[in-house]
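Here the complex is missing a single protein chain, while all its other protein chains stay put.
Labels for the chains are A and B, by order of writing; each one numbers its residues from 1.
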Amino acid sequence: MKLIMAIVQDKDSNMLQNEFIDANIRATKLSTTGGFLKSGNTTFIIGIEDARVEEVLALIKKTSHAREQFMTPPVSMDVTGDSSLSYPIEVQVGGATVFVLPVEQFRQF
Amino acid sequence: MKLIMAIVQDKDSNMLQNEFIDANIRATKLSTTGGFLKSGNTTFIIGIEDARVEEVLALIKKTSHAREQFMTPPVSMDVTGDSSLSYPIEVQVGGATVFVLPVEQFRQF
Partner (left out) sequence: MKLIMAIVQDKDSNMLQNEFIDANIRATKLSTTGGFLKSGNTTFIIGIEDARVEEVLALIKKTSHAREQFMTPPVSMDVTGDSSLSYPIEVQVGGATVFVLPVEQFRQF
């Protein structure tokens, strides 16, 4: 048995939670803020048998890895009232930090 | 020293917290949502010397174990305005998932 703590961006957390449900993996969700990222993030706590650790890591990687995305900034207007053209820019989204911890006892009541 | 993480249902968390206080066990409470259970749950983080681990587990089991409870569903009314009789049904409440983790260093400042 291992305990996996996974910190992902809020925007990826719903999709990841659905992956866990599909795979019958029990995950508990903590609302966290953090680190260098200003945006909110979500921490999952997952208890999992040793044989399925790599499967959990693969789901986290697939759903939450850092990637580039094009985003169109909101249109800005200058003092004359002219709106300047707004070009899509590339931003990085996603990213996951994951700890796999040893467990001495796992109990369910 | 061990770190115990215990995930229990919200409805059991106050009683469990009182048990911890009575037993002079320091517990920190995280608000969590989770897993397959749709209802809110609470995660306790407890730092405890090795000799008292079983005592903590017994308190969690006593307060938060899964059990059947009879609940009377709200009265429903059909289209003719007749309220149908509402019979108590058995539902499962409670349940706890607990991890005991090894600790390399424990410090208080």
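Here, a contact is a pair of C-beta atoms (placed from the backbone, for glycine too) under 8 Å apart; a residue touches a chain by one contact, two chains touch by 3 or more.
Here the structure is a predicted model, which is why all the values come from computation and not from measurement.
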Hidden partner chain, touching residue among A:25, A:46 or A:96: A:96
For subunit B, which residues touch the unseen chain? 1, 3, 21, 26-31, 45, 47, 101-109
Identify the residues of subunit A touching the omitted chain, counting contacts across the whole complex. 2, 5, 7, 30-36, 41, 43, 53, 57, 60-61, 64-66, 94-102
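Keep in mind that, in the parts below, only the chains that are shown with their structure count from here on.
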So how far apart, in whole Å, are subunit A and subunit B when each is placed at the average of its C-alpha atoms? 26
